[in-house]
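All protein chains but one are shown in place.
Right, chain A next:
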Amino acid sequence: MAVITIDKVSRWFGNVVAVNDVTMSIGPGVTGLLGPNGAGKSTLIHLMSGFLAPSAGTVTLDGAPIWRNQEVYRAIGLVPERESMYDYLTGWEFVLANAELHGLADPGAAAIRALRLVEMEYAQERRTGTYSKGMKQRVKMASALVHDPSVLLLDEPFNGMDPRQRLHLMELLRQFGADGRTVLFSSHILEEVEQLARHIEVVVAGRHAASGDFRKIRRLMTDRPHRYLVRSSDDRRLAAALIADGSTAAIELDWQERALRIQAINFQGFTTLLPKVAKEAGIRLYTVSPADESLESVFSYLVAS
């Protein structure tokens, strides 16, 4: 049982706060670290892999501090986001070197096993500099797995992978999770996280926004209030008709835009209500546009809730 515990951790760079008072614990199984770009996912993974000191709080693996403690690497396998990896080595030489650096009793056997696991034996005699992005990702995986770690940390592992490679990596990570290892990967794509992780941690703007089962997170995201910008032949009368229904929470008459700003509670209900109400009242709709469908706004709703 390997558990990474992040306890009241903040990390700032100068006067920029990258991670703000985050507390979470990552246990066995696959966990997805979800958040928009720049949310602090990478900073968290750097903190968990011992490449960044927390400005405040503690990051521990089974009680042992991770920062300035190289012994933790006996249990941790790290797949960094950056691609450079001794381009002049072949895949075999690279994985073997990693096995040797771990001081394994039989580095050759460990390297063979790791390369077989990621199905890269066919290209192991080629230099890693000639690999495609997906191949590099798999050899990086092999190097992280060579010492059979109980914790696997992956920073945006699916970036730049084609769908087939993505499925293969997901299958591999699912297997590790099922074996009882602690697997944590970061991603900014909800669908990606959903496919793989039962447990999701959401970070937004450096804050821990939500934590739990993916179904719960999914519900939070679809049930959030949706905002629309609506222009019609008679905004004021439309507003009056709409507010009578339970699916809208707030309506604002925006004089400058000459439009209605509508906040809907029930996404399904509102989208069927709007045309019906307009038709009954004889009002023509000119514009109906969602005002905040960006990923950031979806996430920032989670922070507020």
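To be clear about the criterion, a residue touches a chain if its C-beta (ideal position, glycine included) is under 8 Å from a C-beta of that chain, and two chains touch if they have at least 3 such contacts; residues count from 1.
Criterion: contacts and distances are computed from a predicted model.
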item: Undisplayed chain, where the name is taken from the UniProt record, one of "Acetyl-coenzyme A carboxylase carboxyl transferase subunit alpha", "histidine kinase", "ABC transporter permease" or "Response regulator"; value: "ABC transporter permease"
item: Among A:Leu78, A:Ala123, A:Ala241 or A:Leu274, the residue in touch with the chain that has been omitted; value: A:Leu78
item: From A:Met24, A:Leu89, A:Leu117 or A:Ile189, residue that would touch the chain that is not displayed; value: A:Leu89
item: Touch criterion as defined above, residue of A:His102, A:Arg198, A:Arg237 or A:Arg261 at the omitted chain; value: A:His102
item: Residues of chain A (touch criterion as defined above) contacting the omitted chain; value: 18, 37-43, 46, 49-53, 68, 70-71, 73-74, 76, 78, 80-82, 84-86, 88-89, 97-98, 100-103, 143
